[in-house]
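Quick one: the structure is below, questions incoming.
For this depiction, one protein chain was excluded, whereas all remaining protein chains were kept in their positions.
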Amino acid sequence: GSGDADGAEDAGSESGSSEELSGSIAIDGSGTVYPLMARLAEDYMINEQQEVSVEVGRAGTSAGFEKFLVENGTDFNDASREIKEEEQTKADELGFEVQELKVALDGLTIVTHPDNDWATELTPEQIQGIFLGEYTQWSDIDDSWPKEDIKTYGPNENHGTYEFFYETILEEQDLVEGIDLQKDYSTLVTLISEDKNAIGFFGFGYYQSNQDKINAVSIDFGEGAVEPSLDTIAEDGPYADYTRPVFTYLNASRAQEKPEVLDYAKYVLENANNVAGETGFAPIPDEEVQSQLEALEGIE
Amino acid sequence: MSTVMTKAINLKLVRNENERSEPEVQKEVVYDTKGLNLWYGETHALKNINMDIKEKEVTAIIGPSGCGKSTYLKTLNRMVELVPIVKTSGQITYKGKNILDKSFRVEDLRTQVGMVFQKANPFPKSIYENIAYGPKIHGIKNKKILDEIVENSLRGAFIWDELKDRLNDNAYGLSGGQQQRLCIARCLAVEPNVILMDEPTSALDPKSTLRIEELVQELKKDYAIVIVTHNMQQAARISDKTAFFLNGEIIEYDKTDHIFNNPADERTGDYISGRFG
Amino acid sequence: MSTVMTKAINLKLVRNENERSEPEVQKEVVYDTKGLNLWYGETHALKNINMDIKEKEVTAIIGPSGCGKSTYLKTLNRMVELVPIVKTSGQITYKGKNILDKSFRVEDLRTQVGMVFQKANPFPKSIYENIAYGPKIHGIKNKKILDEIVENSLRGAFIWDELKDRLNDNAYGLSGGQQQRLCIARCLAVEPNVILMDEPTSALDPKSTLRIEELVQELKKDYAIVIVTHNMQQAARISDKTAFFLNGEIIEYDKTDHIFNNPADERTGDYISGRFG
Amino acid sequence: MTTKYMDAELVGKRMSSRVRKNTGWKGLFFASTLFGLVVLAVLLIRIFTQGIEYINIDFLMNHLSTDASRAGIMGAILGTAWLMVVVIPVTMVIGVGTAIYLELYAKKGKLQSFIATNISNLAGVPSIVYGLLGLTLFVRALEFGNVILAGGLTLALLVLPIVIVAAQEALRAVPGNLSEASYGMGATKWQTVRRIILPAALPGILTGAILALSRAIGETAPLTVLGIPALLIPFPEGIFDTFTALPMQIYYWTIDASLVAEYANLAAATIIVLLVLLFLLNSIAILIRNKFQQRY
């Protein structure tokens, strides 16, 4: 039904599903956001608009912006951080209006080996101590803990998760020498699940998918230990200190020309909260969703 | 003692002499080679060759291995140029034109001068296609004419009866002798004036050899034939004239019976009698 | 007429007859072949061969191409087994033992029976290493002994003087004839009892051929020599006995002068006189 | 030659140990040959046991999905097929053309040996480097984007040396006496090339081309740098569509196994499909080699 595309344009779209649209939508960007976005794209194509093709890549936040900020670039760019100044400048030069859409919350999770029955609760200071190399053995933290070397793991600098860990949790101090930083999460999960003295960090989603292989450490932010979960990593939840938002950036200029892009943007906002949990993210408050949706109305 | 061998050769020579005694008609010279020299890079392979080749005659070239027989033959249709390092001097006129001249188109020359090689080299195609190849590349497309050419050529090579029912079979299924006659037929299909043969029977059994020799006698009525052979008896049996090559030079070139019975040069005699080579 | 050739052959036969007339000592049989059959897959290449080979004699094997000469020779040192599809029946006794027996160790046989091939096949090593190869693999390590062996072998092959100053040069730098004599020397170095030669001169120039023939005459004093040749004159010149093979059969096996002057079988005569082949 | 250096008895004694040594080593050589095959067998068994139960019509025909139970690889199969639509004509024309030039037309000289050296060096350039070339040239400079055309051209350049070398060998294997015969009939060079040499070399060329194809089909590294979408649900319909391909799908599923454990099994199943495809291609190549090759 590509012939209906013309009709779709003037009809506008109050609720995205009413008109049959066609065309294609290109999304690239953060690998962290990818599971959520892939899920949304797939649902959209199956349940809403069969004739629209959505492709989702995961080149990474920055590489994604490279593809986003060119003529005929991608329509959306997923990001595990906010757009940077120089990126914004480039968008302005190109005359692109870029709209930030906050889609979910990700809780940074500290994980250990399942047999690790000592370090089940840690304070942010202790975590800093471990990852800055101040403690080398578990017994340095607590005398009753094993006299064995701590082995630290994490995703490498390629990942927004690393950036967040470094900037927010370690307050921009250098990580311990000898930390094992990996590119692939599968590798990381395997490494930690096989090393009794392992401690590592990554996004909640990866913990959620591998609960049988690894433990999550509860964090004591001063008001008792908090276990990371979809509930606690909410915006104002007790785990909020270790939580960050994830985004997708919309090329709003493009959305004015392509109704399917706008339609999909709305779909993402309306449905992200529904699938966030399954893909390891916490939802964002409804009010925020509503205000973002309103902002989108302005685009037309 | 030694009777068998002596008798055998006598037989041939008697026959040859009978032929010579026919009233000799003046035969036209097809090829005239004058002061031909040829080098493969540094190797001086042909040295001051002078030789004329007449129509309706069989000219045999004999000589020990490496003496330049094949090289000379390949110079006659400029096939020798396929070796990039070849240099020539002197001249070879074919029907009055110097073929060594660069402006002479080799394709024309080779159309008029057929060649048959030591090892039969049919194309890996059907028998029909093998024969039709020459006419086709020269622009003859008409199926009926091609059919006729194929039949006539195969008849001309005395092989039509053997092959007429298997024209679509691959030529590689034929025996060595049949392949060789097929190659001769292929060469007849473009109606050349001269046929060059480089040891055409050396890979064949005695029976096939005999058939090819008969064929040569037959073809000679229409064509000039130059044949390289390492088999002295063969040269004696079928040729009118024989050239003896040694180390790139012509030691002797004369009527075949002269060469075999009264060689002017001692080396010719030595070679023929098997003292070397 | 035909004088040259007749004379040439006469010469040889006279010489051969002179040799025959020496008082005949009883020579030992080295090889005795009885009812040998050999198949390459379906091809029946040797048919019921019976032949004995004596020490201190040169036995020539002649016959047209493909008649099984090389096959027979290679059966004598079981080299023919390198062709996987070969099947044999019958027996060949070498010094009383049946070598076709699977339990017979080919390595032993080949140590005692040397072979020289149509195309010289030196190893791509120095001249010295070529000769020393055999003794070395058989366990001789002593440098002085090896030196001696190398010298003696090269002397035995009449090539010491030519090569003594270039023992460390690569054997591939030698001329064809030198390479062939080198191969003979290599074969002498392991002190065989029998030397098999498969057309050892067919790739050589007349001069080199002559030297090899002289060498064979010399070697015959110590060894049994079996030589395959396509050159009738050569067979006549150098052999004591000649076997004529045709299509895998022995047509005739007798003293060389018999074969050349009074062949019992018409085909032998035909072949020798060049009527076919 | 009177002195006897060779002591027959000693030689005989040593012979036994030499023959035994020969037999022992032969066993070792044979075992070594088997080693590779054993690894191959283990690899196949391992992958088949893991993946075979996931292979069914749905898996083969479905669109891709993040839901492991619904995911199918038709898109990847079609992507691979479309890549071949680009790779085959490009490599055949350029590969065979280059081989003909080098073998039959080029004068043996500096230019010819320069091109030949260049090709043999290209054959050794790591595939990932071709990926960078494709990224810089086709995706970015020529602005194709990460579409089939860009991927296909990248792979085509990658396997080009294989086709050229195979075609060269096939052309070289055509006996010179065939072309001599053709020239002898008065044929021109091009006629000889087109009617005699090329047909005779065709089986060899095809074999090489198929082997090159199977290399292209299995290549992952160059595609990883082109930016192939990880989720692409629609089937590609032309060479200007974005795409995914079988090896890329295997790669993504392998590294995403930490998200959804079942992805590892889907990767195994996809490997089976890829291997079957390659096996078919190679069988065809072997068939061509054995059946149609002319024995000269």
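Residue numbering begins at 1 within each chain, and the chains themselves are lettered A, B, C and D in the order written.
Please note the rule applied: contacts are C-beta pairs under 8 Å (C-beta built on N, C-alpha and C of every residue); 3 or more make two chains touch, one makes a residue touch a chain.
Quick note on the criterion: contacts and distances are computed from a predicted model.
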Complex member absent from the view - protein name from UniProt, among "Phosphate transport system permease protein", "Transketolase central subunit", "Acetyl-coenzyme A carboxylase carboxyl transferase subunit beta" or "Phosphoribosylformylglycinamidine synthase subunit PurQ"
"Phosphate transport system permease protein"
Sole touch to the unshown chain from C:K27, C:K87, C:K119 or C:K164: residue C:K119
Among C:I61, C:C187 or C:A235, the residue in touch with the chain that has been omitted
C:C187
Taking the full complex into account, find the residue in B:P122, B:G156, B:G248 or B:G269 that is in contact with the omitted chain.
B:G156
Using the touch definition up top, pick the residue from A:G60, A:G73, A:G107 or A:P238 that touches the left-out chain.
A:G60
Interface with the unshown chain - residue positions in chain B:
108, 111-112, 135, 138-140, 145, 148-149, 152-153, 155-156, 188-192, 222
Interface residues of chain D toward the undisplayed chain are 15, 18-19, 21-22, 25-26, 28-30, 32-33, 35-37, 39-40, 42-43, 46-47, 93-94, 97-98, 100-102, 105-106, 114-115, 117-133, 135-137, 157, 160-161, 164, 188-190, 211, 214-215, 217-221, 224-225, 227, 247, 250-251, 254-255, 264, 267-268, 271, 274-275, 278-279, 282, 286
Across the whole complex, list the residues on chain C that are touched by the chain not included here.
77, 79, 82, 84, 107-112, 114-115, 117, 119, 121-125, 133-134, 137-138, 170, 172, 183, 186-187, 190
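Following the convention adopted for this analysis, only the chains that are shown with their structure count from here on.
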Centroid distance [mean C-alpha coordinates] between chain D and chain A, Å:
39
If you average the CA atoms of chain C and of chain D, how far apart do the two points sit, in angstrom?
50
Hey, what residues on chain B touch two or more of the other chains?
none
Residues of chain A engaged with two or more neighbouring chains
none
Under the definition above, what is the set of chain C residues touching chain D in their complex?
105, 107-108, 111, 135, 137-140, 145, 148-149, 152-153, 155-156, 188, 190-191, 222
Which positions of chain D touch chain C when the two form their complex?
1, 3-6, 10-12, 14-15, 18-19
What residues of chain D sit close enough to touch chain B in their complex?
107-108, 175, 177-178, 180-188, 191, 195-196, 199-200, 294-296
